[in-house]
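As you look at this complex, bear in mind that one protein chain is not there, while each of the others sits in place.
Let's look at subunit A:
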Amino acid sequence: MPAVSETREAVEKLAKSNYEWGFETNVEMDLAPKGLNEDIVRLISARKKEPQWMLEWRLKAFRAWQEMSEPNWAKIKHPPIDYQDAHYFAQPKKKAGPKSLDEVDPELLKTYEKLGIPLHEQEMLAGVEGAGQKTPVAVDAVFDSVSVATTFRKTLAEAGVIFCPISEAIIEHPELVKKYLGTVVPVADNFFSALNSAVFTDGSFVYVPKGVRCPMELSTYFRINARNTGQFERTLIIAEDQATVSYLEGCTAPQRDENQLHAAVVELVAMEDAFIKYSTVQNWYPGDENGKGGIYNFVTKRGLCKGDRARISWTQVETGSAITWKYPSCILAGKGSVGEFYSVAVTNGHQQADTGTKMIHLAPDTRSTIVAKTISAGKSDSTYRGLVRMQPKARNGRNFTQCDSLLIGDQCGAHTVPYIESRNMSARIEHEATTSKISEDQLFYCRSRGFSEEEAVGLIVNGFCREVLKELPMEFAVEAQKLLQISLEGSVG
């Protein structure tokens, strides 16, 4: 398979050069020594002024991690990651980056321009030293938006919604964090979640009390603050009975980070009749045209529909990263609970993505819907991997899965790997899959109506993804459309 071997070659090259952006960055101060051991875990916990129980939790995770090894079942290839050759704690303000925009990949800057991002924000996104450095955590004030952020915070507080950095929640709301952290993704769930549990330093905490409909899209709020997503993000969202919340992470603009390895963990807990909508627009830097400098993104996201009729909906648009390993999942434990997964994964250039979902039906009358759209262009390789499991008690469980792949060019690959396990005779599982190419006929038709070739590709791709895009919060749907087009530029002709 030539596409795969070429990709591997590219990633090997990438590995040789990653020191420029990654693990070897020369940072002067307030940086833990390289390597990962119990002392580092203790140091992180101490720096965060965490209570003893949290430290013990981390140490437990660390010990578990030491016994584990990297998963190798995904259809991705990368050179071995040396986990001892990295720093696990650095004050964000001391991070080193390019000195000015002049040192940043010009292609990246062009993209910013196309997205219409103002210059000072471009600097922040590109990680230029000194840009936007007063923003150590998500909730704190950010550049132009201080007053907006404060207003938002007040509105949320009046509704009784807690929305703060997880490090703050550990100190301010220990009873809630203790009760839920690690209950959906156990520390030793997998190699990357164990690593995250040991060393996470930031992330968000959301708690929506009983009967409260969160008064705003947390997207609106989060967006202005989204610049400092860290290497080992940890997010915990809890919706009590009849509570509703919509949360959006990420940013349509390509974000650069000197940390090559990202391993986030997101846990969602939905109680009776609660609804959590979690949307992601992921556009981490995929590397330059040779794949250099791209991010490895290994994410564990899982939602627990704990109460009856609870509903969790994941929507994701994934266009960035050199490597994406990600399977947002739902555990349907409450009777009649509902899990949804809507995904668009775009790979171009030398990107590799292995992504999908797991729907675990534990209770009667549970329903799940999976709509996965995969778009591959260039020399990229994309795999949809999905598991639907009906446990013996999942009487009348229902799943509908639709996987569509769109290929652009003839050097890319798309693969669909569905796993179906049904242990209940009354459960019904439907699976549909299609693979198509953008046809010359479609392109010519659009162009004869005045569209440029790239606009035509964007139009067709957006049409292909429509069912997923319409699940995104309004303002993001528009940006995501633009993003899809930009991600695929240069992929035809």
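We adopt the following convention: a contact is a pair of C-beta atoms (placed from the backbone, for glycine too) under 8 Å apart; a residue touches a chain by one contact, two chains touch by 3 or more; residues count from 1.
Throughout what follows, contacts and distances are computed from a predicted model.
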| request: Between "Fe-S cluster assembly ATPase SufC", "ABC transporter ATP-binding protein", "Electron transfer flavoprotein subunit beta" or "Probable septum site-determining protein MinC", choose the name on the UniProt record of the chain that's been left out. | output: "Fe-S cluster assembly ATPase SufC"
| Which one, A:Cys446, A:Leu472 or A:Leu488, makes contact with the chain that was left out? | A:Cys446
| In the complete assembly, which of A:Glu56, A:Glu430 or A:Glu467 touches the absent chain? | A:Glu467
| query | What residues on subunit A make contact with the chain left out of this view? | reply | 439-442, 444-453, 455, 459-460, 462-467
